[in-house]
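For this depiction, one protein chain was excluded, whereas all remaining protein chains were kept in their positions.
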């Protein structure tokens, strides 16, 4: 078990939770981007979605997602520190992600997130966010997000 | 991000979790009421259920729910402090609420709770509890709880 001070554990959990709230609000991409460093990498390739480099590519992806979806709910549990050196650290968590799209489709994913984060003057920010699926991926995931 | 000391965060999380255990036991309304101030307001109007004022109205509602349901399971995640001033504070969380009724109906709701709480001599208590649905409400919610 990684030894991470409670304050930093809480900060990393808050960061991952804040991401869920931001992605579920489906409105303010800036609020979501503020959780990530400018050069953050988002690697969703393990579930057939894009690998993104930096705020520019992230903005394009999330603007498109927010436009297409009517509802999102991302339940995050099973927080687990996996790396810590004082000014950087990583945490994994389990997520049940539910989405409804404007064209009437629905998707539920059962995934594991990894957030690799660094301490900045403005608090902890995510530098690399990746995920993989814990269960076989539903076909509706590609239908909804496949073309991004 | 709201700055709430870890002890009070934990206390507010415990309060919300205690509510879930109490509502899932389907037995002791007093145990549930003890988590709320005498004059607490429960506003479920955003999901088509009652707005209640004080222990008296709450007792009537929960006695009726406990009589009608055979099983409850309320999973609570995504805790997030949204207000804090030392002696009062508020926290939101996501809930997957599953219910089975005596007449054989089933309902799952995907909701967000807000607990507005105050510090009392007997610990933190909820003064106002409201919720909204993160996904379209299932029809069975009105069938099961509609007449209260």
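Order of writing sets the chain letters: A and B. Residues in each chain are counted from 1.
Convention: a residue touches a chain if its C-beta (ideal position, glycine included) is under 8 Å from a C-beta of that chain, and two chains touch if they have at least 3 such contacts.
Source: prediction; values computed, not measured.
Contact residues of chain B toward the unshown chain are 6-7, 10, 14, 17-18, 20-21, 24, 71-77, 96, 98, 100, 123. Hidden from this view is one chain, which touches chain A at 1, 6, 9, 75, 77-80, 94, 96, 110, 134-136.
The definition used in the following text is that only the chains that are shown with their structure count from here on.
Computed from the mean C-alpha positions, the centre of chain A lies at a distance of 27 Å from the centre of chain B.
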